[in-house]
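I am attaching a structure below and will ask some questions about it afterwards.
Every protein chain of the complex appears in place save one, which is left out.
By letter and in written order, the chains are A, B and C; residue numbering begins at 1 in each of them.
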Amino acid sequence: MAPIRLGMVGGGKDAFIGGVHRIAARIDGQFDLVAGALSSTPERSAESGAALGLAPDRCYGNYEEMAEAEAARPDGIQAVSIVTPNHMHAGPAMAFLKRGIHVICDKPLTATMEQAEELAEVIRAAKALFILTHNYTGYPMIRQAREMVAAGDLGTIRVVQVEYPQDWLTVAAEETGTNKQAEWRTDPARSGAGGSIGDIGTHAHNLACFVTGLQVETLAADLQSFVPGRRVDDNAHILLRFEGGARGMLWSSQVAPGNENGLRLRVYGETGGLEWAQEDPNYLWFTPFGQPKRLLTRAGAGAIGAANDVSRTPGGHPEGYLEGFANIYTGAAAAIRAAEAGEEPDLSLLPGLEAGLNGMRFIAAAIRSSQSDAAWVAL
Amino acid sequence: MAPIRLGMVGGGKDAFIGGVHRIAARIDGQFDLVAGALSSTPERSAESGAALGLAPDRCYGNYEEMAEAEAARPDGIQAVSIVTPNHMHAGPAMAFLKRGIHVICDKPLTATMEQAEELAEVIRAAKALFILTHNYTGYPMIRQAREMVAAGDLGTIRVVQVEYPQDWLTVAAEETGTNKQAEWRTDPARSGAGGSIGDIGTHAHNLACFVTGLQVETLAADLQSFVPGRRVDDNAHILLRFEGGARGMLWSSQVAPGNENGLRLRVYGETGGLEWAQEDPNYLWFTPFGQPKRLLTRAGAGAIGAANDVSRTPGGHPEGYLEGFANIYTGAAAAIRAAEAGEEPDLSLLPGLEAGLNGMRFIAAAIRSSQSDAAWVAL
Amino acid sequence: MAPIRLGMVGGGKDAFIGGVHRIAARIDGQFDLVAGALSSTPERSAESGAALGLAPDRCYGNYEEMAEAEAARPDGIQAVSIVTPNHMHAGPAMAFLKRGIHVICDKPLTATMEQAEELAEVIRAAKALFILTHNYTGYPMIRQAREMVAAGDLGTIRVVQVEYPQDWLTVAAEETGTNKQAEWRTDPARSGAGGSIGDIGTHAHNLACFVTGLQVETLAADLQSFVPGRRVDDNAHILLRFEGGARGMLWSSQVAPGNENGLRLRVYGETGGLEWAQEDPNYLWFTPFGQPKRLLTRAGAGAIGAANDVSRTPGGHPEGYLEGFANIYTGAAAAIRAAEAGEEPDLSLLPGLEAGLNGMRFIAAAIRSSQSDAAWVAL
Partner (left out) sequence: MAPIRLGMVGGGKDAFIGGVHRIAARIDGQFDLVAGALSSTPERSAESGAALGLAPDRCYGNYEEMAEAEAARPDGIQAVSIVTPNHMHAGPAMAFLKRGIHVICDKPLTATMEQAEELAEVIRAAKALFILTHNYTGYPMIRQAREMVAAGDLGTIRVVQVEYPQDWLTVAAEETGTNKQAEWRTDPARSGAGGSIGDIGTHAHNLACFVTGLQVETLAADLQSFVPGRRVDDNAHILLRFEGGARGMLWSSQVAPGNENGLRLRVYGETGGLEWAQEDPNYLWFTPFGQPKRLLTRAGAGAIGAANDVSRTPGGHPEGYLEGFANIYTGAAAAIRAAEAGEEPDLSLLPGLEAGLNGMRFIAAAIRSSQSDAAWVAL
């Protein structure tokens, strides 16, 4: 099958996540990057495009120009990846969706709720698909965890402990003048009002909901900015109440030395538990009450279809972050191909608008709660 | 040096913690158990005493009788261990303290705040010592963690994550008629108003304070009783605010399948972090920001005096729960010997009245907060 | 830069390693698969090629035909991946090398020493490059380990413990009629005389040499075939003596239940040690004598250039088997580009003919030693 023609907005020099999206798009050979508005100036965009082997006439100075030109080409892009800072998600997403080009957008949905709502209307009206890269849901053992919960292997869920500690903002990296990632991610104008909760807390929230199949109804949040001068939260402690009575805790932090990317989920039900850690993603602990703990391994003994379907290598041949991310892309490819064939795309495992809006509500609720001294706030 | 003559109140058949106290008292040869009121009836007390090799005339039917008789003997006990259910701590403790007999008491201090205050007065007035077995503070690597924090190895503390999950009350074990532990620990009349927060949450709270040297000022607690019919909390989610600005989370649970005795502490400061887990107590992770993680081992490379002082074996020869518990007893022995010699006992590392009252305040505040829908409550 | 035009011999339906090579070639966008002789019959080759999106006229019925045709095309392949069973490495490799097409060949070099020597002559005479995918040397932390040893961080090496246990041949999978992998890998005619030692023992041997920079001089091997009827070894216990006096042990097994792909290397020198496990490849333990153990993480604190150069994601975003394999491909791409530009390719980190011959000598010596009741045999 011919690869899907892909464009990219953002992801030029100094970007982190753009390169990740490109590899993820490439791993299974489902996409071919052919166009881009990679940087905020035409010169740098052309330079970045050349480095990536794009044809000069498909390196655009801005996304509007790109959307218009590509939509007009017979061989124009079928889908676009949006990997800009958060405040620059909505604009390009709407521009491409309106022209029938599928959008794969980095999370969170937008920087503000207003942008989110504006974008939501366009997404709902569009024929093209909108996929949000809550990439951690692409990990095979997370897919398996979700399926096990759904199958009742844990009984009714009672307790959900989710955390996402990092340490890279332990010091004021945004003030060194050399760390563009730190700069925009701690700038409310570009990142949105959430700091750690927007950048990583939304991943934690999304993962908890994805695996349990439950929505958070209310939360009580205590946000902190530990580093002097920091304009957004760099640590968040949040109590969660889920529909149906489950309770949880969510911790996100960017000031916890020794934690690189410590997303970790633990779910406990009436009859068993599950534990998973992103840094060791090929393992899933299953702890049926009263029985020995079992270490399930990706594509190994105890792995089920939900995990095997998105595995490339046998057990013991570890897959990682990029493969998990690629599973979102490859799922998106299947959905795009179905949509283009006039079939109903299977979006059941793909994060999209609803996940995005939930994430925005989570950020807004956390901030509102924290401003009210950790009062309970509905999402 | 001759062993200290020790008595015990509680700890007969069906008890769990009594046997632990006896081993802990024995490991370093500092105590000799010579008397007891081990059960609530004279017959069973005598039976239990005989099994332990006590002389028949020193097996008492109740603690009052025992206190009076032992105080009158020239070879009477010098110290007594109180290992009864919580509501039976204050009475015996006061009876012995008033007679000049040192008390080593299981935690929490009492079942109610009223009992605690009454006991506190007696303790303050007594010449005899009062030691509370917050035994987890006896672990060598916990002592080391405390000393490293005090030495500034982590900088100012920002974040404290402490948790204590278990799974043994996942089902209604208190209703089977065969589990005495479950019965009294879920009975407010015997255990106090706190369930998981009193039984294990106090350990978590105590450990966090012991290691950081900080007190919790306010907390917001969301307590649950997941098992139908249970009369006390079996899961607690608590936000913590420490003096000086540090923030934390505390999770205690007895309904988390797969967790046997999962006390775990993580402390993060401006320049580094520490992580410790009770089930693997010979290890302490030290994570100075920007440097590789270091795995410090008890009595091994990187261990310092605070840990070595309470180690019996070289690195790689694991010590466990009983040795940690014994460190409290052996510390108590040194303090008792000093007190009896008219010297000032070193109580700096021994939990006592203050730790006990803090624990009671913690329980009360958690319950009050939870009743107010997780409002902030001062300890 | 335009991708290198790549062909593939082998790797059709039912193959395992062919798919791995294709992903590895794709991850960094350095290769474009455009031709193949994917199966042993023209029909199945065409079918497999179509599934991969190859043009029909570039799906060949056999490698000779393919080599001739591709060499004649102006847009013919620049490099070819050989992913056939071992006895089918030498033929295609020679056919392409003789036509100036670079070869990336799966390990071991060949099935027999005779084939190896014949191939070696052609490789030595060829202008085209020959790369052998001892893929585990592509892991970032293995590159780091090698550099640390070379830098003297461990002092003179004394002890090397390397092992590679698996469990997939615990039962006679080759007799079920449904497991083609098991069939050819236990068939001396296709796999060569070595079973576990050829399939995985050579990886272990190669890794030990790669990291330490030392060659094995002599070995004493005790090979077993535990599964009744098995025609090759499925477990090997080998003593190693390295040049310069280091000693080691090598264990390979395919009958060790619970081990999926447990390649593990431990190296100890006069002043420190290193430990690495393939199933958790983002970690490297560094144990300087007398100091706390340090857990070095890929692209994290303590990572050095040798690892960072072949990393795509920051610390805590795990890379896995496919990325490690891709590092061989991407290194090969750089070497091929240099060679085609008339420059000297940097082959210092790329396994090639020498590694391949060493592997063949290792297999032969192990078999010879085992036949002599574990007598010492020089490689």
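Assorted remarks:
The criterion applied here is as follows: contacts are C-beta pairs under 8 Å (C-beta built on N, C-alpha and C of every residue); 3 or more make two chains touch, one makes a residue touch a chain.
Remember, it's a predicted structure, so these values are computed and weren't measured experimentally.
The hidden chain, counted over the whole complex, makes contact with A, B, C.
In the complete complex, the hidden chain is touched by one of B:14, B:43 or B:260, namely B:260. Listed by residue number, the positions of subunit A touching the unshown chain are 286, 290-297, 300-302.
In the full complex, subunit B makes contact with the omitted chain through residues 1-3, 16, 19-20, 22-23, 26-29, 53, 166, 259-262, 278-282, 297, 300, 312-323. Listed here are the subunit C residues that touch the chain not shown: 154, 158-159, 161, 163, 167, 170-171, 220, 222, 224, 226, 235, 237, 239, 241, 247-249, 251, 253, 255-259, 266, 268-273, 275, 285, 287-289, 293, 373-374, 376.
The working rule: only the chains that are shown with their structure count from here on.
Between subunit A and subunit B, two chains of identical sequence, the interface residue sets overlap for the most part, with shared numbers making up over half of the total.
Subunit C has its Cα centroid 35 Å from the Cα centroid of subunit A. Taking the mean of the C-alpha atoms as each chain's centre, subunit B and subunit C sit 55 Å apart. A straight line joining the Cα centres of subunit A and subunit B is 43 Å long.
Within subunit B, residues 293 each touch two or more of the remaining chains.
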